[in-house]
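For this depiction, one protein chain was excluded, whereas all remaining protein chains were kept in their positions.
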Amino acid sequence: MNRLSTTICVILVLGLASLMAILNLATDAGSALHVPTYAVSLVGKYLCYAILALALDLVWGYAGILSLGHAAFFALGGYAMGMYLMRQIGTRGVYGNAILPDFMVFLNYKDLPWYWHGFDNPAFALLMAVLVPGLLALVFGWLAFRSRVSGVYLSIITQALTYALLLAFFRNDMGFGGNNGMTDFKDMFGLPLQADATRAGLLVASAVMLCACLLVARFVVTSRFGKVLIAVRDTEARTRFLGYRPESYKLFVFVLSAIMAGIGGVLYVPQVGIINPGEFAPAGSIEAVIWVAVGGRGTLVGAILGAVLVNAGKTYLTGAFPELWLFALGFLFILVTLLLPKGVLGLLQRARS
Amino acid sequence: MKSVRRLLLALAIGLLIVPAASRADDAPDPYSGLASQSFEDIAQAITTLAASGNPQAAPTIAALQNETLFVTPDQALLIKTDDGYTNARTGEKVADVVEDDLANVRVNNAVRRAIEAASGALDLVSPDPATRLRAAAQVFTSRDPTSLPLLGAALAKETNAQVRTALLQAQAAAQLASNAGSEADQLSAVATLLARGDIEAKSLLGSLHDNPQAVLAKATAAIASIERMERLWSLAQGLFYGLSLGSVLLLAAAGLAITFGVMGVINMAHGEMVMLGAYTTYVVQSAIAAAAPGLMGFSLMFAVPAAFLVSGLIGVLIERTLIRFLYGRPLETLLATWGLSLVLQQAVRTIFGSSNRDVTTPGWMSGSDAVMGLTITYNRLYIIAFAVVVIGLLMAVLRYTALGLRMRAVTQNRRMASAMGIRTPWIDALTFGLGSGVAGMAGVALSQIDNVSPNLGQSYIIDSFMVVVFGGVGNLWGTVVSALTLGIVNKFLEPFAGAVLGKIVVLVALILFIQRKPRGMFPLKGRAVEQ
Amino acid sequence: MSTVRSWLRGAGIAATALAAFLGSAGLGASQAQAQGTIKVGILHSLSGTMAISETTLKDVMLMLIEEQNKKGGLLGKKLEAVVVDPASNWPLFAEKAKELINVDHVAAVFGCWTSVSRKSVLPVFKETDNILFYPVQYEGEESERNVFYTGAAPNQQAIPAVDYLMANDKVKRWVLAGTDYVYPRTTNKILEAYLKSKGVAAEDIMINYTPFGHSDWQNIVAEIKKFGSAGKKTAVVSTINGDANVPFYKELGNQGIKATDIPVVAFSVGEEELAGIDTKPLVGHLAAWNYFESVKSPVNTAFIKTWHDFTKKPNRTTNDPMEAAYIGFNMWIKAVQKAGTVDQDKVIDALVGVAVPNLTGGLSTMMPNHHITKPVLIGEVKADGQFNVVWSTPGTVVANEWSPYLEGSKDLIADWRAPMSCGNFNVKTGKCGGAN
Partner (left out) sequence: MTIGPVSGSLLYLNGVSVSFDGFRAINNLSLVLEPGEMRAVIGPNGAGKTTMMDIITGKTRPNEGQVIFGAETDLTRLDEPAIAALGIGRKFQKPTVFEPLSVWDNVLLALAGDRRPRFSLWARETAEERDRIEEILGIIRLGELRTRQAAGLSHGQKQWLEIGMLLAQEPKLLLVDEPVAGMTDSETEQTAELLREINRTRSVVVVEHDMAFVRALGVKVTVLHEGSVLSEGSIDHVSCDPRVVEVYLGR
């Protein structure tokens, strides 16, 4: 079942993505087959969310770590990318300052803060995009798991973590653009962001990264490591008396997951065209948890399914029923937890037998 | 200025010696002044009017204060009363008024200051001590030298000690501000202000320029010592701020300490229970405003139980229809209640609209009082008291009532409890209801200091969880201690770190603390928890 | 085998979900053509933190469109409002803007409140060359071809207010209190420069920033009180954002700061915000806007009446951003009629120079910098939650989109008319494109 679903998922994601990309580029706006660029970057966004959901399922579904702050890693990756894109704007900003981003100009920065150096180099930026979330996860996880913080306590302090970051990034003095964050990007790796080709490329890239993450995650959970992880999740004490160190297992998977989330953020920012502290909002992390729950916890593929379903639904409802969509969303969450403890994927399994 | 002095002298004499209606008849007609467009003219007219000894003066000025004084296109002045309009000049009724071409007599802060000065002066000799006290305070702020003779006269026959000090301080203020009286008088005046020793006194002393050198020197010394006192008191002040913030956090978290702490439900809809409480307050107040405006002062007394019932019942409803299917799956309760909170928010938004609702603060709860160097705002004070009461009741219920006993039994050992014939589902519902009800009562308090909007709950939910976890889940005392600690720490950090950084520091400290003590300050120990 | 089937079912769900709205996309488009209506996008948050302010603007837009249709619509076609909910989520703003433009093919979009939402949708409007009308006072420092700013720039709100306090209350000492985001930061920067240029000493200016939704104002208000006790007349200039205002004013009232002692002049507090506060303790505190509900003018009276009829709430307030929306909408109507088409390129050009009546009884004109001329009014809070206009500029004021008081922008101007058609033309270098 699981191997099969993974295969199908990979095929579906890659297939759909590249199909959309092709239809968007090859056909002209008139034709019935044409996929509007708007839809391309929209689906691209879903896939980024799917990466986040996948990362979350890895820690929650398999290690029992319910992180209510996972969007923080996503956002940090996004900020790293945002800083790179910001530097790429160069003299095309409204103040035409070659070095300083616009928000720094009107906050009277005289020169670039030290932590902004190097972000004009894409390789460095991408490195940071995985390094920063990874390191944060390493430090935080090391502290938390070493002292056996678990369950609700862990969830709450992950929430505290993202909340603290939210407040910090809101501060204009932090030098990350405060509430407005970073926006109005021009191009990445020399490609104009507004061009259809770039958008289509980003969509495919997101699809590929998603599948890569899925395969990595799958390798991890099916290995003996994964079995230990499940053992830790359900009977942590037992694993200890068998001589395993649950903390190191949790730490490894937590860091891996944080890095995945960071990658999601990297792809997210150029496609939505803005990164701002709102991404750190605890509500965002909770929603990500709900995607996983809707799709089916501890199934990896389910997380992806959930992320796409919920967000597609959100897009549709916010347009079709702007006044009522919150009811729909709210009840969806209630019903899923009540009626589908195993999520949509579980439903499919039941439908099968 | 000159005319004002004359008028108040006249007024003083008029009031104190002989009734003199016609002393100020050489003054320009104040009523035409009131109808003017320029604020200076209006302010001028007020003082003239007050002086004119005209029996219509008081009602006219009062009307101006209550924004019920209107100008007609032909410059006539009308006072709006409950039954139609009266002519301000003559006081007799006016029929057939075309409301649409009436315009308010224009008032701005300058005019308002004139009104206060005038009425202040008038009230200095009022029979009611409270009024005299207010008048003295007004003169103190207006520092109007022309009221000096009046002050003298008033002091001469003042018996009430409290009012007397107020009058003396007013006199001192007026003297110093106008550099009037002998150097000796002024020096003693500085002493009086130093004795008063609050911010107003300091600001007055700071504003002195052309007084004699000796006076200025003494004033600077006085300011220094007042500031020394301030620094001394600022610690206590910070403590008060911390306590009041702490009690707000405590109120917000108390309900959660039950639903989450005791029952283990990660209740993300807790904030919405608080929000519902706040909206109940709004509904109750509008109901009272419509039915019995006289009771407005007591509106909160009705709101508290109402809020408890509303949130409590909704809580029971939630438990029966939702939570009870999720026991033993705490993380699922998180998701379901999160969905629920979205629904509740949107529901309130649909019913009441998305903009803030106006919850009025009863008179006895607004304003503040200076206790020595401390400024104690009443609403904060009452909220602290309210928090104490709520927590007290909550603990009493849990400890001494049969319900409380059953609650603890069920939460400690469900199977055993039901074996002993306790109807556990019913108890669960009541426990959750209790927690929600408490949250509702917190809403009443929060409605007094914060927005009453659909987002009210969201802004408190995270802090509430922090408080409960920091204190140690399942331990009400822990919640109390942690709420107060967080509040006080926060308030002492703010001056140095600023509001935002302060909060960040607290959060990080909290994270690190949980690393040290993974189960909060006061964890429940023993084998039961381990499994 | 059966697993495959069940799985394809899963895939099916996902695919249909996608198809659902992608399809609805194509559908929406075809309908637009079929019914021959002109679609107008309304992009205001109906949920989340900003719903408090933005929902009203959605309602007023619906009213204006209904009114216009009563008058026979536009170019012989009926107007059709397309409402979406960006849910106070900035990336969602961009997504919804794309949806409105690419899927619903709207002729123009009226929306956004916060600067960040505007910044978020900006690239979308540039890319699709559509039109955004932005109805809220903001920090300036921006002028885009596709955006028309009908709210106030700092010089149309902040500076006159300060002048008024200097002249009438002889204020010598200033507290600039704001929420920590770009509008207060910029406004305060401008005011600081302006005050210093007026000879106010640095130690007589206190600047304080607080986070969004800050609810515990005890020591900040106490600080203000202390700052005001230095013997000089003190005033507070508040750029505190929506949610935080209620607790701020409540604390002011409770700590007994009366307007006659330390007046507070606010730039983000209007009738709507006051509706949520018990205003009795606040009488005399000020606000600077370009419109107040209490303004006496025939057109305003009429507007308020239609508003009450439309919302069926006889006491629902109006406020400044509503006027800005009203002006923007009428300007668009007029420009479209002038251009004889809704084609964005033509309308953008037609808009410059269009003049329509504002609600204070004068005319507002769209200037080449895509900002409008408006009168500046100072109002004092009355006990009934309305404002009492105590001062107003004789005529209308032209917006400085680029503030002369800011280092980076003092040399910049915007003029979207050919041949210059540039949003950040540098008069020093004589080149378009900021500082270089």
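When the chains are written out, they are named A, B and C in that same order, and each has its own residue count from 1.
Note that in this section a residue touches a chain if its C-beta (ideal position, glycine included) is under 8 Å from a C-beta of that chain, and two chains touch if they have at least 3 such contacts.
Every value quoted in this text rests on a predicted model; they were computed, and no experiment measured them.
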item: Sole contact to the chain not displayed, among A:Y109, A:W142 or A:F252; value: A:F252
item: Which residue of A:R3, A:H117 or A:K227 touches the chain not shown here; value: A:K227
item: Those residues of chain A which, in the complete complex, touch the missing chain; value: 220, 223-225, 227-228, 230-231, 234-235, 237-245, 248-249, 252
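By our rule, only the chains that are shown with their structure count from here on.
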item: A-B against B-C, pair bridged by the larger set of C-beta contacts; value: B-C
item: Distance between chain centroids, defined by C-alpha means - chain B, chain C (Å); value: 31
item: Shared-contact residues (touching 2 or more other chains) in chain A; value: 167, 170-171, 323, 326
item: Residue list for chain B, restricted to those that touch at least two other chains; value: 345-346, 500, 503
item: Interface residues, chain A side, partner chain B - complex; value: 66, 140, 143-144, 146-153, 155-157, 159-161, 163-164, 167-168, 170-171, 282-283, 286, 289-290, 293, 323-324, 326-327, 329-334, 336-338, 341
item: List of chain A residues in touch with chain C within their complex; value: 1, 4-5, 8, 12, 16, 32, 35-39, 41-43, 45, 91-98, 103, 105-108, 167, 170-172, 178-181, 183-185, 193-194, 272-274, 276, 278, 305, 308-309, 312-313, 315-316, 318-320, 322-323, 325-326, 344-345, 348-349, 351-352
item: Residue ranges of chain B touching chain C (in the complex, touch as defined); value: 39, 67, 103-104, 106-110, 112-113, 116, 141, 199-200, 202-208, 230, 237-238, 241, 244-245, 248, 345-346, 349, 353-361, 366-368, 375, 377-380, 448-455, 459, 491, 494-495, 498-500, 503
